[in-house]
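Read through the structure below, which is laid out as structure tokens, and then see the notes.
Left out: one protein chain. Kept in place: all the others.
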Amino acid sequence: MPAKLIVQGLSHHYPDEYTGESVHALDDINLEVEDGEFVSVVGPSGCGKSTLLNILAGLLPYREGSVTVDGNVIDGPGHDRGVVFQEHAILPWRTVARNIGHGLELQKVPKGERNRKVKEFIDLVGLEGFEDRYPHELSGGMKQRCAVARTLCADPVVMLMDEPFAAVDAQTRITLQEELIRISIATKKTILFITHAVDEAAFLADRCMVFSRRPGRLIATVDINIPRQDRNWNEMSSNSEFTRARDQILKLVRGEVSADEA
Amino acid sequence: MSIPRNIAMALYRRFGRQRLRRIALGSIPFIVLITLWYMNGIFHWLPPVFIPTIYSVFEAIFVLQEGCAGIVEIVALDNNCLMTTNIFSSLGRVVLAMLVGLPLGIGFGILAGMNRTVSKFLEPIGIFANSISGIAWVPLAIVWFGVGWMTTLFIMLNTIFWLMFFNAMLGVRGISRTYEQSVLTLGGSSWDVITQVYLPGAMPSIISGMRMSMGFGWRALIAAEMIGGDSGLGFMIFSSAEEYKVEEVFLGVLIISMIFLLTDRYLLMPLEKWTSNRWGLVWRPA
Partner (left out) sequence: MRHSRHPLWKFGRFLRDANFSHFVVSVVVILVIWSITSATIDNPGRYLPSPLAVALSSVDMLYKGILPSYFADTIRRLVLGSIIGLSLGIPFGLLLGLNRTISDMFYPLLNFFQSISGIAIFPIIVIWWGNSDKTVLAIVLYTSFFPLAYTVLSGVREVPMKYIHAVRTLGATRFQVIRDVLLPGAMPSIVTGTRLSISFAWRAVIAGEMLAGREGLGWMIFTGQDADLTTQVILGMLMIGCSWIILDHYLLRPLEMDTIERWGLVQR
């Protein structure tokens, strides 16, 4: 079976907002994400992670290389790729339930079926009892749960996540990471997770891709061979495979940083 | 316990100490003013030609409505029911100007908020149009449309349109790009983005624009009716003033400010508060 997401020879340049000079953001990226796989992308800030995500999401047009999802070439945003954004991107003027059902609403799914699916995903992310609340009444963690549920409810082929837990506090982040593992087991979704936190990248993913500084290049892929079921923070801290993978990623990222600054 | 004490206690319980104090203090200047006004009617410090008696202002209602047989004539905007006919005439223009001006202003404003090219062209025009204050358009409007309905309507429309344009534009510009992107990645079209992100996202700003439209538009309308109108409250007080019927002018001024106060306090302010609360912004009294 072919990979769900295939990126081939993707490069990207864009003009700087202030100087107008061309910035080389991505350089010859090749990657594949298999069906049901959880892949994390990690790298120093300014390595083009966000550029990559925006291209995959279809928000940024690209010229060099090709990106296909489920065999279709990407041309603009679409509901086959769901995105969980870093900031709270759930609409403040919609209730939790209407936010989660928004994708289906846009796809003109009948109301009865929509409500059923919304209920299912509210249960999945643990937002029961908050269906009719507005986003400003939720905590940061609950907002991100809602954002994840909204993306999943639209049933995308791949879920792209752009540092989704960067803005929440440390305690909540740990809970959300463990929940994401649980959700990924339950839904068997293909997930591409972008982060700058090495711990997070190693904890969540089956495979971690390390990016270099600008121009962003894929410098290494680290496999993390731990069954999804065994991933929780209590056990991971003493898990030798996790420690190995984390240290390896850290070295790769740090090596880049120090080599660059020296 | 004595009866006044009971009443005082009941009020105290109803409003609380702070509010009671505020109501009591706040009413002092009004009581003083009204007392002075009343006493002027007795002692004539200032002649009644300048300050009418309270009673004559009240009486002016019946003078203006003289010959008005009843509800039917009032509704039919009969010329004998001067007061009500002029009230409805002004209100009719407000409603009409809002019906036309709001959608136009909001539409162009959203367009300008989305599209830099549109805003670059329309913004300077708006700044210039705004700096020629509403009333300065009256003479030109009279040249174009003659004295009457169209001129006054034009003045109010002109005021409303630019206010709504700027408010909707700034509202759209203030929306985080992430909202737009999230709707697009959920499979929404550009039209979905307009109806589900730009319009609701700019709503708090649009509603404050509506409040401002009523504030500025109402003033502009009254002014326009004075110079270039043949009906309405502004026309009414201006023609009363020309006949030195100062009590009718006082009555008209009171009606004009009451209409504004009522629509602002009981229609637009609650609406503004509601959207801000719903949208999760901190509500600030303007």
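The letters A and B name the chains in turn, as written, and every chain counts its residues from 1.
Basically, a residue touches a chain if its C-beta (ideal position, glycine included) is under 8 Å from a C-beta of that chain, and two chains touch if they have at least 3 such contacts.
Model, not experiment: these values are computed from the prediction.
Asker: Tell me which residue among B:10, B:136 or B:267 touches the hidden chain in the full complex.
Answerer: Residue touching the absent chain, from the options given: B:136.
Asker: Since one chain isn't shown, list which residues of subunit B touch it in the complete complex.
Answerer: 21-22, 25-30, 33, 49-50, 120-121, 123-125, 127-129, 131-140, 142-144, 218-219, 222-223, 226-227, 234, 237-238, 240-241, 244, 246, 249-250, 252-253, 256-257, 260-261, 264
Methods note: only the chains that are shown with their structure count from here on.
Asker: Hey, how far is the Cα centre of subunit A from the one of subunit B, in Å?
Answerer: 50
Asker: Given the complex with subunit B, which residues does subunit A contribute to the contact?
Answerer: My answer: residues 57-59, 76-79, 81-83, 85, 87-93, 102-103, 106-107, 134-137, 150-151, 154.
Asker: Using the touch definition up top, name the residues of subunit B that touch subunit A in the complex.
Answerer: 176, 178-179, 181-188, 192, 196-197, 200-201, 203, 278-280
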